[in-house]
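If you scroll down you'll find the structure; I have some questions about it.
A single protein chain has been omitted from the complex, and every remaining protein chain is retained in its original position.
Labels A and B are assigned to the chains in the order they are written; within every chain, residues are numbered from 1.
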Amino acid sequence: MRYNALSILKQGLTGNKGWAPAWREPDPKPEYDIIIVGGGGHGLATAYYLSNKFGMKNIAVVEKGWIGSGNVGRNTTLIRSNYLLEGNQPFYELSMQLWEGLEQDFNYNAMVSQRGILNLYHSDSQRDAFARRGNAMHLTGSGGVMLSEAEIREKCPYLDFDNARFPIKGALWQQRGGTVRHDAVAWGFARGADMKGVDILQNCEVTGFQIDNGVCKGVETSRGTIRAKKVAVCVAGSSGRVMSMAGMRLPIESHVLQAFVSEGLKPTLPGVITFGAGHFYVSQSDKGGLVFGGDIDGYNTYAQRGNLPVVEDVCEGGMALMPMIGRARLLRMWGGLMDMSMDGSPFIDRTHIGGLYFNGGWCYGGFKATPASGFCYAHLLAKDAPHPVATQLRLDRFRRGAPIDEKGAGPQPNLH
Amino acid sequence: MSQSNRIDGGQIDRSRTLKFQFNERWLTAHPGDTLASALLANAVRLVGRSFKYHRPRGIFSAGSEEPSALVQLRKGAALEPNTRATTIEMFEGLSATSQNHRGSLEHDILAVNDLLSPFLSAGFYYKTFMWPKAFWEKLYEPIIRSAAGLGKLSGMEDPDTYDHGYLHCDVVIIGAGPAGLAAALAAGRAGLRVILADEDFRMGGRLNAETYAVDGMDGADWALGVIAELAIMNNVRLMKRTTIYGAYDHGIFGALERMTDHLPDSGDKPRQVLWRIYSKRAILAAGATERSMAFGNNDRPGIMLAGSVRTYVNRFGVAPGRKIAVFTNNDDGLKTAEDLRAKGIDVTRIIDAREGDVVVNTNGRKGLNTIFLNRGRHVEADCLAVSGGWSPNVHLSSHHRGRPEWRDDIAAFVPGGELPPGMVVAGAAAGTMTLAATLAEGHEVATRVATDLGKSGSLATAPRASDEIFATAPIWHVKESKHRAWVDLQNDVTTKDITQSYREGFRSVEHLKRYTTLGMATEQGKTSNMLGLAVMADASGKTIPETGTTIFRPPYSPVAIGAFAGRARGKNFRPTRRTPSHNWANENGASFVEAGMWKRAEWYARPGEKSWRDSVDREVKATRNGVGICDVTTLGKIDIQGHDAAEFINKIYANAFLKLPTGKVRYGLMLREDGTVYDDGTTARLSETHFVMTTTTANAVLVLRNLEFARQCLWPDLDVHLISTTDAWAQFSVAGPKSRALMQKVVDDLDLSNEAFPFMACTTCTVFGGTPARLFRISFSGELAYEIAVPARYGDAMIRAMMAAGEELDLTPYGTEALGVMRIEKGHVAGNELNGQTDARMIGLGNMVSRKKDFIGAALLDRPEQVREDGLQLVGLRPIDQDVILTAGAHFFVEGDPEDMAHDQGWMTSVAYSPELGHSIGLGFLKRGRDRHGERLRAFSPIRGQDVMVEVCSPHHIDPEGDRQRG
Partner (left out) sequence: MIIKHPLLGPRDAAEFVYLGDANMIKRPEGFGENVEEAMYEHVYLRENPAGEHHELWYHEQGDRSWLVVTRNTLTHEISSVELARDVARRKGRSK
């Protein structure tokens, strides 16, 4: 069923009773060519691109709960392609380009809203680092400009310019950055994959891998054994837990990132703003809530909840940056599990086990990567070769001495 | 019209009359009122508009679950959006305005959305606004956004302050209704340290709203008596106006106490205090929230929860209407009619769903006037009291993701799964719905907690009351109703949206919430979640527990962001660290730059200097030609002592340290275990067993942390002890060809000749006639230079004495900018180069790294990508056109190559204007850089609009042999 204004008109006049399910609820088949483990944004995007762009058939997505219940359903909805390093920036630029055509492509309005992202800086060395980064962005055609304090004042007069502990000196601005309605991304990809015959199997938890002589032949699930030629794990946040079933240790720790939303407020913010002197970033949703976040809690956890010190730290950043939000109320806070990798960058790669593939390590930056992650993973699965923009996102990069460490924080996941 | 709906009774102070404003209209109220009760007393029914369809909204409840009556409280910078009229305590001069309408509240032009509602059903926006592509951001989204949101931000700084506080107790009791009071009484009498918190400004919970008797007296009076007894117990802290908003790990609860929200202004006091409560046990006695039923047009002003109607009548002395009907599926609803009649209010009809009577539709555009029943009947009413049963307030029990469990007998979820450790639940929150049982349970769980915690003193018996009849039928949704029936009043989610959501495959509860926005409003589904779940269960043919439950996340009710931030804002966002010479610098024209928490002098402007460059150039020249002084106290200093101190340091640094002689300083390079440069600095050996290590300013704390890790975890038996002395010593760099002459004047009885005190020497000494000091002959500028340290308490005196002593040598203070210029001229790396992505090879120090010992980082130096032939190497850069000012962050390209990542040759890390060379210079990382001196490259910086040619050179722009510093 194609969505458009006409279908809304027609359904509206007939009581909205003719809408079809956005996806089927099939039973598992005994075997698939490709099983994608994880019905989150990245897994569904992978299924979508495999079926829609790489001509693959006989694909299933297995999801332990309901699709979109992982980090695609609990993030701060940011998109941007303002990275620094060669291993990352072309990948995120591909992702941005995919975002830009996504909705027409999968016939679902995910509200891709390129209202810009403002990265504030507060010192000369931060400015220099942003200049290096901004230039790297230009090398991939991602755009970006440096804004002066005066230009920021004009754009966001309510920021603390005059009484700040760390005065705002300028900003890196990427107009193409912005936000996307996160749940709709999962639903759009799911619907698009389903239309091409991908079986989306919800409430189907993987409980083990069938590994035979170093080759993965399928998965054990709560809905029975399902055989597959290729098994593609895509469960960021739970990668440690799932890959341990294949006997693998990863360069990843699981951490919790809290996120926050305020009560609905009349629109004020132009796009995304990130504070350069504290852990705080914020945007405003189409419904009016301030959506904001900051640092991870910093300790290993698989509990999807955090603690108060980080809540306070984030709100301190918010008040230091925008003292007008003091009387706005925090409505809801939640925690998402992050695959924090050893260099802050992700993996899209084969494993040493035949037929078993791994996509994870997205730290707290996975949402913006969703389309490119799916596209590049689909490329790897379909062609058994990494996509050109994902050649560095390999599991062996630490053994080779080639981390992709944007922050220079080193092999300690909670510093990235 | 003055309080035309005010009736007798209630817990308000009629001796005083307060004036307040709603939408600029002056009205009156009494102390003890809420804004909601006062508006009802004044017969104001229309108070707001719903989110999506802009339907008229009135007052629906009497507590923090209110979805409809949201207002903007106060004015100007104190404007507080989305404030529930039902929780605003009345004060003199209160001013509130309605929100979310275009035009007036009565004539909201966005009410047109309601007419378009067939086309605005669940998820409509996901299916359209996609064509043409560019129109989303240009047209559709701006329209949607301009209509979005509820209240406004003031746009001004919040004028109030907020404090943070910390409390410790044996047991925190959440909620001071009957269960909480009974529990507090038992726990308090048993001698436990008790905190009793309640969100209301009057403790007692439903006892204030009902007409039940406890221990033979009126329930509200009994509550007053208990509160009085608790108030005089030293071991009990009563916290009214305090919301426990979250349950965190290990018995920590977050609480928000509203200190001045009930006053006309805060004065000098904090508006709110955010408490962190550390408890051994918690008793959740948060009561229950009544829910509505879904029937046609059930959202009109005048349609209220039945229990809230009783609250207004009994507690506030207000009749919410003149002709009130009751629609209920349980006995509790019937109680409403009794209470109303007892006050002489006309009850026009009791509609008991259990007897097959239901409301199918209502009428009244801006307020209810007619109710239509099944079988073609109708009844006049301006208020309809609805009771669909009660849902226990399980919220805090599920903050650790414990899943509530269904109970058929009360048709509700009760706390279940894994509760936060130490938490027990009592009263209505536990599903105990009748008064006597609630009181008994509160008493009983507190007694158990007391026993658990080792208190067993004589415990009085539980308060007594009779149990009222409580029978409820699971009736949620009037299916014969053909009209839109609201589930979520604020977000305008109707039963049709839920069935459509089911039809479209959004069947799990989380999908339902996200697709329809059910329960995402400011009350987070307190009044709507259950109903939505029931409608979904109905659509799917499953039971409610099969359909699911939703768990609640903190906060229980929304908390001001300012409260979380507390005092950490503005200048106090983070601490400020000042160097020992700060006051002196301030007196001498310094401007300051942030260096972490530190403020450092960046330059000292003199009269007549037009720009910072004038000052910096002068400071550099004066230092290079004469003598300059710079406060370098901010560098980290770690005192290292012990018999194994040398061995310890040798394991830390990548270069050899074991044989550093006493009285000498050595440059040390510190790596991470992955081989990357972590920090650098100098370490001086003051004696066989005593070293002083310096670190960069940024890493002072981190290096000590790592050293402690190595000392305690890796080599626990080494005899070595560490302490940070960063703040203990004021340290100054004295640099320039005349620095020896100056220092010779400063130190007492010490020969500073090159032979006696050569480059990299160190010693303890005294200065200015006996002040203890440490002297190091080290140089960051590349000049003949010293660093002199005195105990920090002498720092201010020291700089003044130094300046006096240096007057005849024209001693010039220099700041961090001149320091930066000189280190770039000299080719020393700093933070821009040592950014955590750099290894020793890149900065030309590969040979310094020892291959003869184990140290942190020793094993991971030679992985294939680390030894690439085309690796990045530090180089110097100078512009071909000497008038060009270089900028950091430019990327290098071979002329003619395309400007893309594949052809990227490196980047400019640091730049400065060199007064000595008379042009701009830079440092940078360049692929195979050391082999490319003399090559011309593009320094390409599109972000700054610069594209210039540079020549690669040695990073040592001046004095590459180092003669000056050794001289």
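Note that in this section contacts are C-beta pairs under 8 Å (C-beta built on N, C-alpha and C of every residue); 3 or more make two chains touch, one makes a residue touch a chain.
Nothing here was measured: the structure is a model prediction, and the numbers come from that model.
> Which is it among B:571, B:659 or B:705 that touches the chain not included here?
The one listed residue touching the chain not shown is B:705.
> Can you tell me which of A:125, A:221 or A:307 touches the chain that was removed from the display?
A:307
> To test your reading of the contact rule: which positions on subunit A touch the chain that is missing from view?
240-241, 244, 249-254, 298-303, 307, 309, 342, 398-399, 411-414
> Tell me which stretches of subunit B touch the chain missing from the display.
248-252, 278, 400, 418, 421, 644, 647, 673-674, 701, 704-705, 708-709, 712-718, 852-860, 862-863
Criterion: only the chains that are shown with their structure count from here on.
> Which of the residues in subunit A come into contact with subunit B in the complex?
3-5, 7-9, 11-13, 15-17, 19-23, 25, 65-66, 68-69, 73, 86, 89-90, 101, 103-104, 107-115, 122-125, 128-140, 144-146, 157-158, 160, 163-166, 172, 181, 183-184, 187-188, 202, 262-268, 277-278, 285-288, 303-305, 307-308, 311-312, 314-320, 323-334, 397-403, 405, 407-411
> So in the complex, which bits of subunit B are touching subunit A?
51, 78-82, 118-119, 121, 124-131, 133, 136-137, 141, 144-146, 148-158, 160, 162, 164, 246, 248-249, 252, 254, 274, 276, 399-401, 496, 500, 503-506, 508, 510-511, 514-515, 517, 520, 522, 524, 553-555, 558-562, 564-566, 568-574, 576, 593-594, 672-676, 678, 831-832, 835-838, 860, 863-866, 887-891, 899-901, 904, 907-910, 940-944
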